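My questions all concern the structure below.
The other protein chains are all here in position, but one chain of the complex has been omitted.
To keep things simple, chains are lettered A and B as they appear, and every chain counts its residues starting from 1.
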Amino acid sequence: MSQSIDESTQTTEIGHDEYDPVGTLALIGLYFLILVALWIFVYFVEFLGNDPTVVTGSALLLAGVGHR
Amino acid sequence: MGALLVVVAFTVPLFVELRTVLSWVGVELTVLESVALAAVAIAALLVWALWPESDGPDSSNAG
């Protein structure tokens, strides 16, 4: 059984105007930085730095044969 | 307690990928070494979190 809003742990009532979600900004900002870093890693290191893979390599091979 | 459990769970992806990150700076870890490192880190985390604070005035610190 799960609690709904547990009144005993709620210490303050924060309305629409006094609420400033800075923590959300911090978390989402951090997430954005991680996303950018990971994307750069995958694109520049894995994508540009590797040979064609078995899967896509064979497709490229097929396309290559097709062009002949 | 709940938060601690989640923090411990959250260390798992960090340690799984720690080897990859370290290899970029030339540090090569074996599987066993990273498992041991993770175990030590989680143990340290648990000790820090579960250490009784209310022992006496001498045991309190900034942690």
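Criterion: a contact is a pair of C-beta atoms (placed from the backbone, for glycine too) under 8 Å apart; a residue touches a chain by one contact, two chains touch by 3 or more.
In this text, contacts and distances are computed from a predicted model.
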Would you mind picking the UniProt name of the chain not drawn here, from "ABC transporter permease", "DNA protection during starvation protein", "B(O/a)3-type cytochrome-c oxidase subunit 1" or "2Fe-2S iron-sulfur cluster-binding protein"? "B(O/a)3-type cytochrome-c oxidase subunit 1"
Would you mind listing the shown chains in contact with the chain that isn't displayed? A, B
Spell out the interface residues on chain B facing the chain that's missing from view. 1-3, 5-6, 9, 12-13, 16-17, 19-20, 23, 28, 31
Which chain A residues touch the hidden chain? 1-6, 9-16, 19, 21-24, 26-28, 31, 34-35, 38-39, 42-43, 46-47, 50, 53-57, 59, 62-63, 65-68
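As a working rule, only the chains that are shown with their structure count from here on.
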Distance from the mean Cα position of chain B to that of chain A, given in whole angstrom: 24
